[in-house]
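Please see the structure below; I have some questions.
Apart from one protein chain that is not included, each protein chain of the complex appears where it belongs.
Right, chain A next:
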Amino acid sequence: MQITVTVNGQPYTRDVEPRLLLVHFLRDHLALTGTHWGCDTSNCGACVVHLDATPVKSCTVLAVMCDGHEVTTVEGLERDGELDAVQKGFAECHGLQCGFCTPGMMLTARWLLDNDPDPDEGRIRETISGQLCRCTGYENIVRAVRWAAGHEAGRAAAGEGAREGTRT
């Protein structure tokens, strides 16, 4: 069946099987391979993307359910050549090793900061607790999110409108 999904601001129209998972739609049909997958049971969160500004596990959403909706993936975090504060935070604080969980972690972190600009450690841990990282022991992911919270005040003031428009 034919669907139109807006991904990272760009509409894509494709013919897909009704059973096609969103994660496969993004990876195999749109070649957006930044979104990963790591399990069959909705446990790992490697596949997290935003669906209309809410994080979802894209292995647990059918592509057809996204018809007429907006999806943001890791490829959409960078704006006009400027990295998102969350991306900078992950690099700055060594919040990634193999990088496989990273896109999902960053999208969840982005959502958290959009809703709570100054989350404490407990809130961050709870928010990412539906996602697994096998490399970092989480410590530096938490630090990365804290770093991002501390470094986006100026940017938020300057670009508040744009961010609000697409993310909340």
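Here is the rule we use: a contact is a pair of C-beta atoms (placed from the backbone, for glycine too) under 8 Å apart; a residue touches a chain by one contact, two chains touch by 3 or more; residues count from 1.
Everything below uses one rule, namely that contacts and distances are computed from a predicted model.
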Per UniProt, the name of the complex member that is left out, chosen from "Fumarate reductase", "Carbon-monoxide dehydrogenase large subunit", "Oxidoreductase" or "ABC-2 type transporter transmembrane domain-containing protein": "Carbon-monoxide dehydrogenase large subunit"
Contact partner of the left-out chain, one of A:5, A:22, A:44 or A:71: A:44
Chain A residues touching the omitted chain (full complex): 17, 19-20, 24, 27-28, 31-41, 43-44, 46, 73-75, 77-78, 83, 87-88, 90-92, 94, 96-103, 106, 121, 124-126, 128-142, 151
